[in-house]
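Following this message is one structure expressed as structure tokens.
Missing here: one protein chain of the complex. Every other protein chain is in place.
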Amino acid sequence: MADRTPAWAADEIMTVVASRLLRDGMSCFVGIGIPSTVANLARNTHAPNLFLIYEAGPLGAKPYRLPLSIGDGELAETADAVVSVPEVFNYWLQCGHIDVGYLSAAQIDRFGNLNTTVIGPDYHDPKVRLPGAGGAPEIAAHCHEVTVIMRHTRRAFVPRVDFVTSVGLGPAPDTRSRLGFRGAGPVNVITDLGILRPDPQDNELTLVAVHPGVDTQDVQDKTQWPLRVASPLDVTDAPTSEELAALRDLKSRT
Amino acid sequence: MADRTPAWAADEIMTVVASRLLRDGMSCFVGIGIPSTVANLARNTHAPNLFLIYEAGPLGAKPYRLPLSIGDGELAETADAVVSVPEVFNYWLQCGHIDVGYLSAAQIDRFGNLNTTVIGPDYHDPKVRLPGAGGAPEIAAHCHEVTVIMRHTRRAFVPRVDFVTSVGLGPAPDTRSRLGFRGAGPVNVITDLGILRPDPQDNELTLVAVHPGVDTQDVQDKTQWPLRVASPLDVTDAPTSEELAALRDLKSRT
Amino acid sequence: MAEHLDLTTAISRHVRDGDTVALEGFTHLIPFAAGHEIIRQEKRNLTVSRMTPDLIYDQLIGAGCVRKLLFSWGGNPGVGSLYRFRDAVENGWPTPLELEEHSHAGLTNRYVAGASGMPFTVMKGYLGSSLGEIAPHVRFLDCPFTGEPVAAVRALNPDTGILHAQRADRAGNVQVWGISGCFREVVMASRRVVVTVEEVVEVLERRPGDFVIPSMAITAVCEVTGGAWPSYVQDYYDRDNDWYRKWPALSRDRDAFLAWLDEYVMGA
Partner (left out) sequence: MAEHLDLTTAISRHVRDGDTVALEGFTHLIPFAAGHEIIRQEKRNLTVSRMTPDLIYDQLIGAGCVRKLLFSWGGNPGVGSLYRFRDAVENGWPTPLELEEHSHAGLTNRYVAGASGMPFTVMKGYLGSSLGEIAPHVRFLDCPFTGEPVAAVRALNPDTGILHAQRADRAGNVQVWGISGCFREVVMASRRVVVTVEEVVEVLERRPGDFVIPSMAITAVCEVTGGAWPSYVQDYYDRDNDWYRKWPALSRDRDAFLAWLDEYVMGA
């Protein structure tokens, strides 16, 4: 029986595509919001043994509902163990025990540097004051790899971030190794339009796939730097009805 | 009714006199052996709220029997809390939360430096290999004050220890402050013959009291350096029958 | 040894104008009642430290208690901005707010260094980040064994650490379970420690996943039932997510905030 392609929202395909990157048995450092949705969608579909670590301390959390906040009681109650915040950051994250981290940002630049601190050139007199770093800089540094997930807008995709909250992959190819970072950094950027990955030559983010129905010119229009496009350019698989059902079910519980 | 002076063993008066220095409500870092006997004698007599910390992790231990080893189960079972060894050493001891530590040694010198590592001039070819440092160097450094308790022998009381396992009070008056040590160091040395305290001028250990019936010359004979003697020289109060009964009761349980 | 005090006395005695104060609790066990008492007593020029300022610091900032904020993530989790925080940073209302900004790992390790009695500790962080350039509490060192670069972060030893827990006994031993954040570190690092608890009991019955902080490390214990609302206390009450969602409406506008403050905090 052919699967009829269902209709989906932009956030839905972004979430589904990101969740497919998670493999069963991986350990995943989970932030609140879309990253938490992505991880729990994977856990509820193809990766039942995904090991979720929330920065508040729950290790191996298995929430039934998506938490509003990073420290919700259900995370602790369903976890294999709950540890202190220093233990999460020093013994689990910094020590290199986490396979993948999910991050979002207000700005990302062509080398995957992320800004969640201030918009505007002057830190001390910002145009917009953002929430700040949270766990992001160390997630970006220490997870074996990072997936960035964010909506693709011209305001967000800038040649150079106003403030480097979390270090990406450049500008130099040896930026990370010079700093002694263990992890590979943001090797996937999933947006509501497609997927970007660093060019193996110089680490510049390159459009490697678009979601079904997305026009490449639209991605360029929403990116402030001249965007490299892979050839051939992939098209992501549309969300299946099972994936969408699982995602909507998860969201309806919250 | 006059208290008839009872007979006592040399170890008994040393233990009793040391236990009198502990005040109720103090926190006390306890090593195994005589220090543990001293602390539990005080807890069973005049200092019921003495807070005992054993290096294995029990905080506020209240053992009924004296433990053979520093990590006996009864210590954990009777403690207010059991923490990890890093937490004992970093958060409790190094952070300056402990009032008093009790130490012993194979050698002590005129400035209260302690050796529990090797006897002989060459560390790499020792005459006697001792157990080593354990918790002693940091107890000596960080407790608000230290009481040393050990048998008075000519082999043990030397002008200069062969190896400084734990830093005492000299040779220079500013030895400790230059090293940034928070605690006052070994301010009491209790032996089976009497009590030594550092001279306020230059920190040299000085005999300030003898136990009843002890001859000063005997103390000098068992000390390898020319011993300063306080004038007037105190005589310690003899153990009361209550103190001896409590001590013997404690020992009989073990 | 901890003293049992009522909250008014504890805050009056242990929080002074100009102090550095850490009200911690990571989503769970946020000491809101103690924060409101600080507001009522009109403490001023405080330096306040918290990984996630949350609504409690939004309220303290809006009420004019705070001169300087040490933090690592300043938002209303899952909801959006902290408007009093932003108004103070962006417009200096009601007073200018100095920021000292960290990552979570960075602020955590400042508490760890303080709890360890060290002047600093080292971590792999801040390297390459703009945060390292604006942070007076960070220096970079080379490892004396391997040569690799590390960040040294300065110890933080608050004058007063303020925490909320489930229970205490008469002796002042405090029992906590569930998500504990930096509870132990703030206790050990702070010169004075005030803990509000849901209840004082005769005997602390131990339970899975709990820990006990001995009275020896605590200055004052205050029984304040509901003292962490609208955050939560595991096995006592849930997080009031609706109230967190309502906070923007109560705080986006200065007058609305002042009216709320007057009625629900000052008048309480």
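Each chain carries a letter (A, B and C) given by its place in the written order, and its residues are counted from 1.
Note that in this section contacts are C-beta pairs under 8 Å (C-beta built on N, C-alpha and C of every residue); 3 or more make two chains touch, one makes a residue touch a chain.
This structure is a prediction, so every number in the text was calculated from the model and none was measured.
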Where the missing chain makes contact, among the chains that are shown: A, B, C
Sole residue of A:29, A:51 or A:157 that reaches the chain not shown, by the stated touch rule: A:51
Residue of C:72, C:103 or C:121 touching the missing chain in the full complex: C:121
Omitted-chain contact residue, chosen from B:90, B:147, B:191 or B:236: B:90
Those residues of chain A which, in the complete complex, touch the missing chain: 25, 27, 49, 51, 59-60, 80-81, 87, 90-92, 94-97, 142, 182
Missing-partner contacts on chain C, residue numbers: 116-124, 137, 139, 141, 143-146, 148, 150, 152, 154, 206-210
Sites on chain B contacted by the missing partner chain, in the whole complex: 32-33, 55-58, 67-73, 75-77, 82, 84-86, 89-90, 93-94, 117, 123, 126, 129, 131-138, 141-142, 163-167, 175-176, 179-181
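Just so it is clear, only the chains that are shown with their structure count from here on.
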Graph class of chain-chain contacts, one of line, ring, star, complete, other: line
From chain C, the most remote chain by mean C-alpha position: B
Centre-of-Cα separation between chain B and chain A, whole angstrom: 57
Whole-Å separation of chain centres (CA-atom averages), chain A against chain C: 28
Separation of mean Cα positions, chain C and chain B [Å, integer]: 40
Chain C: positions in contact with at least two other chains: 184-185
Two or more partner chains touched - positions in chain B: none
